[in-house]
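The other protein chains are all here in position, but one chain of the complex has been omitted.
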Amino acid sequence: MTALLELDKLSLAFGGLRAISELDLHVDENEIVSVIGPNGAGKSTVFNVITGIYEPTEGDVRLAGESIVGKRPYKITTLGIARTFQSLRLFQNMSVKENVKSATYGKTKATPVESILRLPRARREEREVDALAEEVLGFFGQRLTGYRWDQPAYVLSYANRRRLEIARALATRPRLLLLDEPAAGMNPKETHEVTELIGRLRNELGLAILVIEHDMHVVEGISDRVVALDHGVKIAEGSYEAVATHPAVVEAYLGRDPEALAEGA
Amino acid sequence: MAQIGVDEWVAQSGGRRDQGTGWRKLLASAEDRVGWWPRLALVVFAGLIAGQLINDVNLQNVAFNGLLYAMLALGLNIAVGWAGLLDLGYIAFFGLGAYGFAVLSSSATGSGGNGGTHLPAIESVPVVVVVAGVVGVVIGLIALRLSGDYLAIVTLFVGQAFMEIVNNIDPGTLGGVNGLYSLDSFHSFGHQVTSPLGFYYLALVMTVALAAILHLLDTSRTGRAWRALRDDQLAASAMTIPVNKLKVMAFSFGAMVAALAGTVFAAQQNTVFPTNFTANILILIYACLVLGGVGSIAGAILGGLVVTIGEQLLSSPNDAGYLFYGLILITLVLRVRPWRYLAAVLAGVVAFGFAARGIVGAISSSAVAGGPGSGGWIGSAVKHYVIVPSSPATYGNILYIVLICALILIVRLHGIRRLLTVIPTVYIAACCWESRLIVNPSITTQIMIGAILIVTMAARPQGLLGTRRVELVDQ
Partner (left out) sequence: MQEFIQTIVNGLQTGCLYALIALGYTMVYGVLKLLNFAHGDVYMVGAYIGYFVIRWFGGPTSLSIPVPLLLLIMFGLAAGGCGLLGVAMERFAYRPLRDAPRIAPLITALGISFVLENTVLLLFGGEPRSYSTERFISFSTGIHFGHVSIDTVQILIVVVSVGMMFGLRELVQRTTLGKSMRAVASDREAAEMLGINVNRTIALTFFIGSAMAGVAGVMSGLAGIQVANTIGFLAGLKAFTAAVVGGIGSIPGAMIGGLFIGLAESFSASYISSQYTDLIVFGILIGTMLIRPQGIFGRPALQKV
């Protein structure tokens, strides 16, 4: 069986700097894979290559066996890979509901003329999109429903912005979800909620999920498999326990000896 | 980190706005109660009543111009307000529409004034609009290879290129600098629009229809996508939105609206000249949009009307005073609080003026020998107030520079010092106005249009009817 997402000897260089080197990685259907690694290890860059923002220098990215290298980001998302951003990139001036609805552009078809005349297809799509938005926002309990629907995104709290980013990504109806540090900046209670949420996304929506996360409790709680990166190279892969205690991983985080640790800090 | 209390504070902000005081609250609650369609109907109704009331041909033309600029601002809003693209070539499409109509529906292109093509408007207008749309797509595609800033320069060149082409191409086709004459009026199905009132109604229908269409578009998936890409292009493309396609669409839709406005303009004027499509007109349209509120349909219409009316007032020495002194008074009333200070400032302005004139008059009677430029009762009211020498040109120029320096100074000062500076500044403004500005109303108009852009952007970037936006500045 082919994996849902497959990175095949993926490399990316900016000028002389190799950000990713010969990375092999796969995510199966309905699987949660965590990517860990120190800051600057190239984790977010991997996301950017998968979603088409950067084009790899070498290697291939395949979604369900088909290469998606060279496709525009919007095309890739339409094919079924949605993402969130580490540095929150919501549509600040749009309401919560509109943020989610805007992500359905690729799955709707009404032309401007149909929309202006409110022809049947435009009306039907609008109803569907509306229902979808409410459904997706309902995933977060009371957090993003009710009066919040019509609030502009910029008034939301930090945690709610992170939730809205996930909701917006879900509205694209993805098969694979890429979450970039979903628990960053959250308090312990909220972090716990995120852990549960990611599990629910897999169980209830049947998604495959690739997560970048620094919080080891989250990683431990959700991962079927963990991949550790350092300097754009995969240094370990396997179960959480195996990776967390892997000497190369410990070294990447803590350094080889006290002097290196001091330099790294 | 969640900030304590911020969530609640923000959640209540809507409530706090409703609890505002006085007319603001009334206005806000009235606005909430009335939906979109009733508001549009209200505009139509007001427009029809106005049409019945205005008998003067001049005023009918002014009303037509107001609606024309409203239409132009609506079109500009698509690219600038919704998609966030600074389109400086917009004027070329207005010109394209006008010249297109002139070529398709006039005697101008035939020999001896008898030939030419005389397509009815129902055929020529759609042809012109579609051509403009296609040209818009082509230019949009080129411009899109560039990031936002370069777009401005390429489109600015488009406007310049248009001027160069119509000025220099074979005068037999496009008339060169002399323009094209004797165009048809709008005619279709045996009916034609010829009277100024007829054109006013035509413009009213078109503006309202356009506003309705744009509202429907704004609330559709396309409108949402535009707003998304204006807020964050990268995130939009990661959310299935084909950014480039939508930008080209915005550009091209704007071009079509401009061309449509151009056809009506050409038919109403009966002529087209290259000078109708200069950068000055572009700035005027920008002023309409910015004043009304970038991104807002109602704002674009209001801006078009306000700027046209202001322009009209300025061109008459009797009425210009209303606008000028009225603006000063409104600014003072809105900005000087509490009312005790306001009263003091107003009294100070009056007293300062009479004192200054008294002193200067005592020293040299020729220094106050000139009369005010204003006519009407304003003229007689300020006659013994302002200092205008018998040959006021140089004096007025100096005052103008002093006035600008004083305004800059006011921006820098705060508190009581600012209030004290306001008093002589208002007086200088009045003297400068009476001695120089009102003498050259056309130049004064242009300066004021430029000032609208600068002042609105600094003081109220959302304009009269827009919503304030937040934007993450990413370098």
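Order as written gives the chain letters A and B; numbering starts at 1 within each chain.
Operating definition for what follows: a residue touches a chain if its C-beta (ideal position, glycine included) is under 8 Å from a C-beta of that chain, and two chains touch if they have at least 3 such contacts.
The shown structure was predicted, so the numbers you read here are calculated from the model rather than taken from an experiment.
> Determine which one of B:A41, B:V57 or B:A161 touches the chain that has been left out.
Looking across B:A41, B:V57 or B:A161, the contact with the absent chain belongs to B:A161.
> If the hidden chain were put back, which of B:H187, B:R224, B:R357 or B:R436 would touch it?
B:R436
> Can you say which of B:L68, B:I91, B:I452 or B:L465 touches the chain missing from this structure?
B:I452
> Considering the entire assembly, which residues of chain B contact the chain that has been omitted?
So the residues of chain B touching the unseen chain are 80, 84, 86, 142, 145-150, 152-154, 156-157, 160-161, 164-165, 168, 234, 279-280, 283, 286, 290, 294, 397, 400-401, 404, 408, 411, 436-437, 440, 443-444, 446-447, 449-454, 457-458, 461, 469, 471, 473-475.
By definition in this document, only the chains that are shown with their structure count from here on.
> Within their complex, state which residues of chain B touch chain A.
These residues of chain B touch chain A: 1-2, 6-7, 10-11, 13, 213, 216-217, 220-222, 224-225, 227-228, 231-232, 234-243, 249, 253, 467, 469-472.
> Where on chain A is chain B touching in the complex?
Within the complex, chain A touches chain B at residues 51, 53, 72-75, 77-78, 82-83, 85, 89-94, 98-99, 101-108, 110, 112, 115-118, 122, 125-126, 129, 147, 151, 154-155, 157-159, 168-169, 171-172, 185, 187.
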